[in-house]
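Shown here is a partial selection of chains from the complex, left in place.
Letters A and B mark the chains as written, and numbering starts fresh at 1 in each.
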């Protein structure tokens, strides 16, 4: 699967919450894109992940 | 204290408010949050600018960086209109996708649309920008498109429902000032939505000039963030934008090919003619 553009080795039974935990993501102020679904921090479901899934975990940064 | 800064006390005539997407603003200076040395300087500079609309970007979090700090952890944007951008997107698809993420992230429908294929001059793609704008307007976004100073494109972007047009003065971050004056004049003359001069302004006088020739607002980032003293420069841009807008409303003097004396012509003390001998 892909997480933030990098390949990530999927494992049986992996869920979104587990993934975020594995990645040690500071979940405050992040938004997660799972396929076409977009979830804001605190509303991220513990969805099961498929090995073809594409995940984006983003936050707000400086910019002009 | 920072909070109060976001509620300017001295209010100009409400009739001169800037209205975008149904919301009114007293400040006509929008600022970016990029390139600051520290969040403290950024915070003080935003306060000093008096800006009510502030741009941000959307980026992937750094994986495995638990202490990762996003801008929301550092800055209190309450009272400000956040304007997330799609900077870095090279295609319509990327820009639309980032806009959707930004909407959820920022809890606003406002989006500064940027579709920029080249990295050297960071110039927007007119065709992709129009395509992306059509999609986003259709999805209910309040779209502020960054665009080349192209009057025909400006008309088309306004026609499809963009909230503003944001033509560039010169390349992003170049500080080269207003290189497209003639095109900006036409865009402003024909405008049916607010015209925001975006990108390239390097000093306050260029922001003042933009307001004098009729821009509705300006957006400044690098010129403030990269100044030796960003906070003082932010205050300078605030004054300059107000000065330019005041001048636009006050109505400038005519330009003359020749001079026109400031002092009375009559009554000058001249040497007398020598007395004729009697």
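What we mean here is this: a residue touches a chain if its C-beta (ideal position, glycine included) is under 8 Å from a C-beta of that chain, and two chains touch if they have at least 3 such contacts.
On a predicted model such as this, the values are computed, not experimentally measured, just so you know.
Per chain type, the number of copies found in the complete complex of this structure file is summed up as A x4, B x4.
Criterion: only the chains that are shown with their structure count from here on.
For the pair chain A and chain B, the distance between C-alpha centroids works out to 34 Å. Considering their complex, residues 32-36, 42, 55-61, 63-68, 70-73, 84-85, 87, 97, 100-101, 104-106, 172-173, 219, 221-222, 225 of chain B touch chain A. Taken together, the chain A residues at the contact with chain B in this complex read 3-6, 23-26, 28-31, 33, 38-40, 56-64.
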